[in-house]
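Omission of a single protein chain aside, the complex is shown with its protein chains in their original locations.
In this document, chain identifiers A and B correspond to the written order of the chains, with residue numbering beginning at 1 in each.
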Amino acid sequence: MIGATFRRVLPQLIILCVVLLLNFAVFPGFFHIEFQNGRLFGNLIDVLNRGAPVALLSIGMTLVIATKGIDLSVGAVMAIAGAVAASVVTGGGGWFTALIAALLAGLAAGLWNGVLVAFFRVQPIVATLVLMVAGRGVAQLITEGKIMTFLNEGLIHLGAGTILGIPTPIVIWLAMGTLVTLVVRRTALGMLIEAIGINETASRLAGINSRVLLVTVYLVSGFVAALAGVIVAADIKGADANNAGLWMELDAILAVVIGGNSLLGGRFSIVASLLGALIIQSVNSVILLSGMPPEFNLVIKALIIIVILVIQSPTVKHRLYLLRAKASSTVSDAPDVAPKAQLAKETRS
Amino acid sequence: MKLKTALLVSAVALTPLGAWAADKTVGFSQIGSESGWRAAETTVTKEQATERGINLKFADAQQKQENQIKALRGFIAQGVDAILLAPVVATGWDSVLEEAQDAEIPVILLDRKVDAPDDLYMTAVTSDTVYEGEVAGKWLVDTVAGKDCSVVELQGTTGSSPAIDRKAGFEKAIADASNIKIVRSQTGDFTRAQGKVVMESFLKAEGAENICALYAHNDDMAVGAIQAIKEAGAEPGKDILVVAIDAVPDMHLAIAKGEANATVELTPNMAGPAFDILDAFWADGTLPEKWVQTESKLFTAEDDNQAIYDMKKGLGY
């Protein structure tokens, strides 16, 4: 199983390494990590730390996309969650209450999306667009349009603190990614989600409760978006309703796509999406470290991402496969060929 | 309250308040409330109107030009005595401004200018964004006093006019100081979060000890960057000088704590000068210049930043 996962994410791992080397090329100190002021300090740590919001979002987005859906509201949910957390602590609440309140807000947003999609059969892109637009307004109402700052150490710790020297956001997204991956893979959830993403009609006829599953994936998406929102707010000690999570839904979708997951639903890999999020953050890092004028930022980002996506495209993959097949036909690797030969037989007719 | 009056006085030439303006009705079409500064501008405008006994009709356009045009037509139909307009975009105002001119209602632009013949409006009250950058630059030149200084710059949103102007003004001010060099310049999108992220990369790329000063195109980015500097184990305000623009409350607080050094105010009080102009016009028909520049006041540690913070906090920033 681990071997299969490794093979699945190999392209993403390779791309990540290449982009990291690109970072090294523009800034030789890139891989330097030191322990300073009780925390790990270095560019690589920054990539992991700054990638946290998109990584968290990509966990939920992967599941939503696996069901053939999409969740455009995550950026706005981040803003709401940050605003809720900030207003709880500025109102005198503790950090834990604030965190719980923010997560509940995220779950409520997920429930709203999920019910619209699963019960009212609104197309996911439309259903979540509603919250994408309205959600930021809700967040602005909570913060009254200003950056709501706070000094609650506990809450700030979630974004800017460390656990055993590791920045808290890294711990959070790694833990969340592991947890969700284990839950979907150790239970039957992952398979059932894939089934409804591939063929919902057939899945319903097979007796799968597709509505509950759909609501579940949007709940997960709302939950991780709320976590990301709390982290972003805690990082700057303030809830910035206008800018928190702005356009981050697109980065999350991109992370899922770079992770090699199909936007048409079905088979998914959360690990690959997380690597996708890290790839995006590494690209951002190249841009920041290169010292290029900011006018080039978007162009460079677009170019790198186009290259990544082209490398992953079916056409190129097939070419690479043929190249490898040719190479391996001269070298004998019989144990691998035998099942393939049989498989090919089955595909005929 | 005393302090606030003092501030206003500092921004506005002292005139007899409300001499002619009392019982006048003025319409104010505001863009929306997309930022703290915008909210403060709305608050200050309302306060200014109340102090002068002006009946202010307020319309929030929620970022839409069509709403602003509708609001202007409404003001014209109601026969207001004057109109204040904070335009959301620069173009497309000609016909509605002509309608106002036909109705003999003076229009004063606040905070931004428009692309229309300048005889269609009375004047524009705006800050000089290039000058703001110059004030910040000049402060830095004076402060480092000839010592070598490597500056990192957090730009505003790429391509936006305040970002372009504030960069140009700053560069102009340091042009003759060969000891000051901008070593890194990257956009922080005017946001606190990006300001922090980009500053982190600056610190890693240059090393905190090699950076002498940070110039941020707005205070929000500076406040984010200050956190990054602290997390990197350096002391903002001492190891790295911090100068920015806007003078939002949180920046005053940072200066009060010694974590930042200077900020140039983009005053939210655009309405004060506008009302003064209207007063003069109503009193004896005096016409103002076509551009009235608000003051770009520099705040440093020498000011009572804690008090300013407490006062500004209530304005809606």
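Descriptive notes on the structure:
Convention: contacts are C-beta pairs under 8 Å (C-beta built on N, C-alpha and C of every residue); 3 or more make two chains touch, one makes a residue touch a chain.
One rule holds for everything that comes next: contacts and distances are computed from a predicted model.
Remark: of the listed names "Benzene 1,2-dioxygenase", "RNA polymerase sigma-70 factor (ECF subfamily)", "Monosaccharide ABC transporter ATP-binding protein, CUT2 family" or "Glycolate oxidase subunit GlcE", the one matching the undisplayed chain in UniProt is "Monosaccharide ABC transporter ATP-binding protein, CUT2 family". Note that the absent chain touches A when the full complex is taken as a whole.
Note that of A:L192, A:L275 or A:I308, the residue touching the chain absent from this view is A:L192.
Residue A:A206 is the one among A:L10, A:V133, A:A175 or A:A206 that touches the chain missing from this view.
Touch with the chain omitted from the figure is made, among A:G93, A:G266 or A:G291, by A:G266.
One chain is missing from the display, and on subunit A it is touched by residues 186-189, 191-192, 194-195, 198-199, 201-209, 213, 266-267, 325, 328-329, 337, 339-349.
The working rule: only the chains that are shown with their structure count from here on.
Note on chain placement: the centre of subunit A and the centre of subunit B lie 37 Å apart, centres being C-alpha means.
Those residues of subunit B that touch subunit A in the complex are listed here as 33-36, 38-39, 155, 158-159, 184-187, 189, 191-194, 196-198, 200-201, 204-205, 220, 223-224, 227, 231-233, 250, 316-317.
Of all residues in subunit A, only 27, 29, 36-37, 39, 41-43, 46, 50, 140, 144-147, 149, 160, 232, 235-238, 240, 242-244, 285, 288-289, 291, 293-295, 297 touch subunit B in the complex they form.
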